[in-house]
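The other protein chains are all here in position, but one chain of the complex has been omitted.
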Amino acid sequence: MRFALTEEQIEFRAVVRGLLADTCGPDELRAAWPDAELAGGGPGGGNGRVPGAWSALAEMGVLGIMVPEANGGLEMTQEDLVPLLIEAGWAALPDPVSATAGVAVTLLAQATDSEKRAGELLAGIAAGELSFGCAFLAGRVATSNFVPAATSLDQILLCVNDQVHVVGPASLPLERVQSVDGARDLFRIDLVDQLDNSTVLLTGEAAESATRSAFDFAALGAAAELIGLSRRMLEMTVLYATERKQFGVQIGSFQAVKHHLTNASLAVEFAEPLVLRAANSLALGNPQASVHVSMAKAKASAAAKAAAAASLQVHGAIGYTVEYDLHLYMKRSWALAGEFGDVEFHRRRVSDELLAI
Amino acid sequence: MRFALTEEQIEFRAVVRGLLADTCGPDELRAAWPDAELAGGGPGGGNGRVPGAWSALAEMGVLGIMVPEANGGLEMTQEDLVPLLIEAGWAALPDPVSATAGVAVTLLAQATDSEKRAGELLAGIAAGELSFGCAFLAGRVATSNFVPAATSLDQILLCVNDQVHVVGPASLPLERVQSVDGARDLFRIDLVDQLDNSTVLLTGEAAESATRSAFDFAALGAAAELIGLSRRMLEMTVLYATERKQFGVQIGSFQAVKHHLTNASLAVEFAEPLVLRAANSLALGNPQASVHVSMAKAKASAAAKAAAAASLQVHGAIGYTVEYDLHLYMKRSWALAGEFGDVEFHRRRVSDELLAI
Amino acid sequence: MDLTWSESEEAFRTEARSWLESNVPTPALPSGDTKEGFALHLDWEHRLAADNWSVVSWPKAFGGRDASLWEWLIFEEEYYRVGGPQRVTQNGIFLLAPTIFEFGTPAQQEYYLPRMSSAVDLWCQGWSEPNAGSDLAAVRSKATRDDAAGGWRLSGQKTWTTRGAFCNYLFGLFRTDPESERHKGMTYFMVPLEGDGVTVRGFGRLDGDEGFAEVFFDDLFIPDDDGTAATMARGGILGEVNQGWGVAMATTSSERGLTLRSPGRFQATATRLVELAREQVGNGLSEQMADAVADAWMDAEAYSLFTLSDVSGVVEGKAMGARSSYNKIFWSELDVRLHEVALDLLGPSAELDGPWMKGYQFALSGPIYAGTNEIQRNIVAERVLGLPRK
Partner (left out) sequence: MDLTWSESEEAFRTEARSWLESNVPTPALPSGDTKEGFALHLDWEHRLAADNWSVVSWPKAFGGRDASLWEWLIFEEEYYRVGGPQRVTQNGIFLLAPTIFEFGTPAQQEYYLPRMSSAVDLWCQGWSEPNAGSDLAAVRSKATRDDAAGGWRLSGQKTWTTRGAFCNYLFGLFRTDPESERHKGMTYFMVPLEGDGVTVRGFGRLDGDEGFAEVFFDDLFIPDDDGTAATMARGGILGEVNQGWGVAMATTSSERGLTLRSPGRFQATATRLVELAREQVGNGLSEQMADAVADAWMDAEAYSLFTLSDVSGVVEGKAMGARSSYNKIFWSELDVRLHEVALDLLGPSAELDGPWMKGYQFALSGPIYAGTNEIQRNIVAERVLGLPRK
């Protein structure tokens, strides 16, 4: 029994954190927003990507962390990737790290036997050459048909009932929609009738099983990012509450402020172990893995909502302005809390398992 | 438009409050507990009644407040009785004021045409000679088969599907059960097969309609008492927090204590108008009256739970002892919060009305 | 207790409803907190004023209808029921005007109030400063006496000024006694935002609108009141010099109180929430969400009844006092809750920049502005419940 990251995992995580602090600060984040004014400054014209951070991660091998060695990857597990996604959340990196390194690799790895393309695509990921998006359009999982930065991606995986397709974005009917989080340059994909056999990657039971695993990873990836986002918001808020004075004292000395932040922090501290445990369960193929993922996503989503609410309330008016950085993280947390199943969806998966009603 | 009590109602309420303060203080309340040790002192051997308070209320005409003048009552309305039940709650009076003056009168008044006995019973209530209990054993309302102080009562009304019976407690199979609130000397009545026609008061549609009205009053009466109980607990707690010192200051000066109590107080202040509005709706036969009652009971129950929780937490260990008075009020509020439909039951009645699912 | 409306009140409702239904712009105007939106809202304010619907409870002489508080509630109900636009004049009408009614000279009332009700003058509030947010007594902006010129010279910075970039007047506190500290030695000024000595810089709000402004004063001259319109147009003082705190408190208490957030707005939101849920009945609406909707809807009803109770007291001459803080806490958190439930109903679409997400972001400002809810909770605890101040 040892419920802790290994020294190597901790070190990898620290390196990624440093790298993201350098390449994906608030300035780079604002530059990913298409609309400079909504971002609260910056150049505008972004496409939901932070190229410097993406290529640095690619170079480090993060994208191929779960790709088999045979395809040029590190052949590590969800347990290794998830802590890095917490860091991606901390930086609010909008790029498709979870979708590429986690969801796509999960799907492709189950297709290598039947589809030669799958191995090539995995190799492309490991080489840092391919970025992926993923949409769940119909089936037993929560519908998720928004794909961030879709036009910038190389391939999009579509899970539709008992089929998994892989399609280039140019071949898809993409409708651009406006997310509250502008760094998620969002596109909606509606159920695509015109999909033909040429893009099929998996069908039948293999597709259904792969879809379930892929959805589980997608939800867990979002949960991990929400943990990182929550920590970032609380860090910013503690700093602000320590600097800002009202009534002649630091506002962080007020008990109401202390308790707001402690409550949010409690939610985060007790959600994170659920996230790490779910990563372990996915890595080991634990039969309870889906339930463990749902526990992680339900509690991480709730924790992020609590952290966002406490952070805004403690900041007061300055947190309400787009020129201040808080909104960059808060809006992402609002978006991810609902993505790949919200609190209600995942809590229901748990109660169905416990009570089978 | 005037959403306020009349001068007369306010005066009546003040008189009743004074009377109850004199006749139903913590000592008298402890004396109503059968078990002295559980009460935290007192003589023990009580039967869930406070005779001094009951006879004083009878003398003032409170019990017959809704009885028609023809039967010797004051022929006033729910709007007049409900504020007095708030006071009964404030004093935690365990006697069946709501059951007798509200529920029984509601049922009996609908039977006077068909049943001569009904008029006589109403006259007995108005004369202060009869006390009633009421149980809802089956039908469309929430099952409520616990009757406090049943053996001390003159008559018990039983609503069973499309029949209403009136039976003396000696003729009923009463099973004594232990409530957390010892002043509710509680008896369970299970569905009674042996009821025969001799005790029928109402049948068919008349019984169903009367049962609905009676249940509405029962729920509203409990809601009113919960408002009073909440106020009493908060008053005690404010006083304690003003007297008690820790860390060299009054504990009421800590922001955490202030905010606990303000939050509970908010819940109470915004529940009370719902209670008073429901009384008006019942008095006028408003077609929305049942929904208004459910809003009142749902929010008053939630408010009382919040008030109890905040009061205990602010008191700390002393509130955890039976020799201190808080438990007398807190345990009543726990009991009434679940009686005649809990928060979930009544919220569901409202959502069924709003959304018809 | 009488929960019915009188015949004349019903007639007032019918008249208001009929006018509003014919006049409220459809489709809904874009946000009034952008430059373009503000101009459209101004048109709307002028139309309201032209038919005397902009300030129904004011005296006719100042553009109102001498309507009772009950009629005002009815008007608000109808206004939000038909989806009437956000009132971009609200800071003047609801916050400054009560102060002018209480502290203004007859000349000031005659000059400022009709121009306000007809949306000729547009007022923003200048309470907050970089180091004086919740702590209003920490104001540092100052006004220096210039006896030679016969007036005051203002300097300093105000911030978080809602719609400041679109208004032509600001009201707020300035320190007139340089030796003073905290609550003392401040004066309540009305200040023009055009001309030399003023710089206004708009900046972006959470919801993407540029509805905030910073205002910089650099030796802005406000002449002493000589009772002429020309002078009053250049600003002035409400109440006595150095007594601004007391004057401002009258305003902030009206801000928290009855008139800023009439129940109509939240009932309208609750009604839209119920409609949103109804669309999902039979199509995935869970019991849990249905109950969450019912719960929020009940709170909107409770807020309405609480207000009716307060108005019943006020019309009989009872003071609301610190109870108005209950009001502020409740409506602001109710507004957040109503929007949260709606976003939960929307599921993954909640993140889209639709009306509920916009409304949510707007609602989030409620627990912050007009005195944070933490401060309101202190006020309730100390002044209503009677807990020690420390």
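First chain written, first letter: the chains are A, B and C, and each begins at residue 1.
Simple rule for what comes next: contacts are C-beta pairs under 8 Å (C-beta built on N, C-alpha and C of every residue); 3 or more make two chains touch, one makes a residue touch a chain.
The structure presented is a predicted model; accordingly, all values stated were derived computationally and were not measured.
Asks: List the neighbours, among the chains on screen, of the chain that has been left out.
Replies: The undisplayed chain, in the complete complex, is in contact with A, B, C.
Asks: Have a look at A:121, A:298, A:317 or A:337 and name the one touching the chain we're not showing.
Replies: Result: among the candidates, A:298 touches the missing chain.
Asks: Among A:6, A:55 or A:209, which one is in touch with the chain left out?
Replies: The missing chain is touched by A:6.
Asks: If the hidden chain were put back, which residues of chain C would touch it?
Replies: Touching the missing chain: residues 286-288, 291.
Asks: Quickly run down the residues of chain B that touch the omitted chain.
Replies: 37-38, 40, 142-146, 177-181, 184, 186, 245-248, 254, 256-257, 312-313, 316-317, 319-323, 327, 334-335, 338-339, 342-345, 348
Asks: For chain A, which residues reach the chain that was dropped from this view?
Replies: With respect to the unshown chain, the touching residues of chain A are 1-6, 79, 234, 238, 241-242, 249-250, 252-253, 255, 257-259, 261-263, 265-266, 269-271, 273-274, 276-277, 279-280, 295, 298-299, 344, 347-348, 350-351, 354-357.
Everything that follows uses one rule, which is that only the chains that are shown with their structure count from here on.
Asks: Where does chain B touch two or more other chains at once, residue-wise?
Replies: 255, 259
Asks: So which bits of chain C are touching at least two other chains?
Replies: In chain C, residues 374, 377 touch at least two other chains, as defined above.
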